[in-house]
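First the structure, then my questions, so here it is.
The block that comes next holds chain A.
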Amino acid sequence: MLAVEALKIRYGEVEAVRRVDLSVGGGEIIALVGANGAGKSSTLGAIAGLVAPAAGRIVFDGTDITGKPPETISRRGVSLVPEGRRIFASLSVAENLRLGGAMHLAAPEAKAREQEMLDLFPILRRYHRIKGGNLSGGEQQMLAIARALMAKPRLILLDEPSLGLAPRMIDTVFDLIAGLRRNGLTVLLVEQNVALALEIADRATVLANGEAVLAGTAKELATSDLVRQAYLGA
Partner candidate 1 sequence: MPTSLYRRHHAALCAAVFGIALTAAPALAEEIIIGAATAQTGGLAPYDQPALAGLRMALDELNAKGGLGGKYKVNLIIKDTRSDTAQTATVAQELIDAGAKIMITPCDADPSISAGQLTQPLGIPTLTLCGSAPVLTEAVGDVMFGTYPADNVQATAVADFAIAEGKKKVFLLTSPDATYTANLPEYFGKVFEKKGGTVVGRGTFTMGQPDFSAEITNIKGLADQPDLIMTAAYEPDFPAFIQQLRAAGVTIPVYGADAIGTPTIKGLGSLVDGVVFTAAGYAEPGSKLEAFNAAFAKHAGHAPESTYEVNGYEIGLILDEAVKTAGSDDPKAIRDAIANLKDFDGITGKITYAGTDRMPLRPVALMRYEGGEQKHVETVTPDAADVPAP
Partner candidate 2 sequence: MVAQQIINAVSLGGVYALLALGLAIVFSIVGLINFAHGELMTVSGYALLASLFLGFPFPAAVLVAVACGALAAVAMERVAFRPMRGASITSLLLTSFAVSSLLKVVFQNGVSARPQAIAMPSWMTGAFSLGDFTIGVGPTISIVVSVLALIALEVFLRRSVTGTAMRAAAEDFDVVRLLGIPASRIIATAFLLSGLLAGLAAMLWVAQRASVDPLMGFTPVLKAFIAAVVGGLGSLPGAVAGGFLLGVIEVFLQATLPAAAAPYRDAIVLSGVIAVLLVRPQGLIPAVRVQRS
C-alpha cells in the first residue's frame, strides 16, 4: 500500500534522514521505532507532505506522492495524527471533528461519520461543545485521532501517540490503535516507547541517525539483541 524508497530529508545543512526504505501492506500495523532525533517524525512528515524530501520516492497505492502538498495527500486517503496532537485549541470538539471530514465527505455522510466517532470515543460526545484547549492530554489525543479518522483514511500515520499521557491513558489509546486495524485500517506508528509499539505492531523498522538499521516482524525485533540492549533496557 505504501512504499518509501531511499528517502533522504535535509533541513538546510542538516541531514535528518539519510536513507529510509519502508513498505507497508494493507491492514498492517507497522512501527517505526528509534531514539529521539533518529528521523522518525521527519519520515512521517515527508509521507504526509509537510516536508519535501531531498531524494527518494514515496508511492501510495501505486501513485507517486513524493513532494505533493499535504492537502493532496490527505485527499488520497492518508491522515497524519501529528506529534503533540495539535488539535485546534480555540475550536470546539465538534468543530475540530467537522474540519477533519470537511474535504472528504458530503454533508450527510460527514454527520454520520461524526456520530460514529462519538460512539467510538464517548468522552468526546460528553465534551462536544467544549473548546479543544480545555481537554486533558489524553482526551486531546483521542480528539486528534478522531479528527484524522473523520476523513475515512486508508492509511493513518500516528506520531508519538503516547507522548505525555498518563499510563492508564496510554493503554486506552493503544487498545484503540489495535482496534483500528480490526476495522481494516492500515497504521504506520512512530513511537519512542519501543516495548509498547512492538506489542501491537506486526512489523517494525528501527531508525538510528536517519537510517533504517533493522527491520523485521515485531516478534523478531523484540527478541533481537540490538533492540533489547538499546531500547528495551535489557
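Candidate entries met the following condition: all candidates are chains of the complex that A comes from, given by their letters.
Everything below uses one rule, namely that a residue touches a chain if its C-beta (ideal position, glycine included) is under 8 Å from a C-beta of that chain, and two chains touch if they have at least 3 such contacts; residues count from 1.
All figures in this text were calculated on a predicted structure; none of them were measured in a lab.
**Student:** Determine, using the touch definition above, which of 1 or 2 touches chain A in the complex.
**Tutor:** Candidate 2 is the one in contact with chain A.
**Student:** For the complex, which residues does chain A have touching candidate 2?
**Tutor:** 48-50, 69-71, 74-75, 79-80, 82, 86, 88-91, 95-96, 98-100, 102-104, 133, 147, 151
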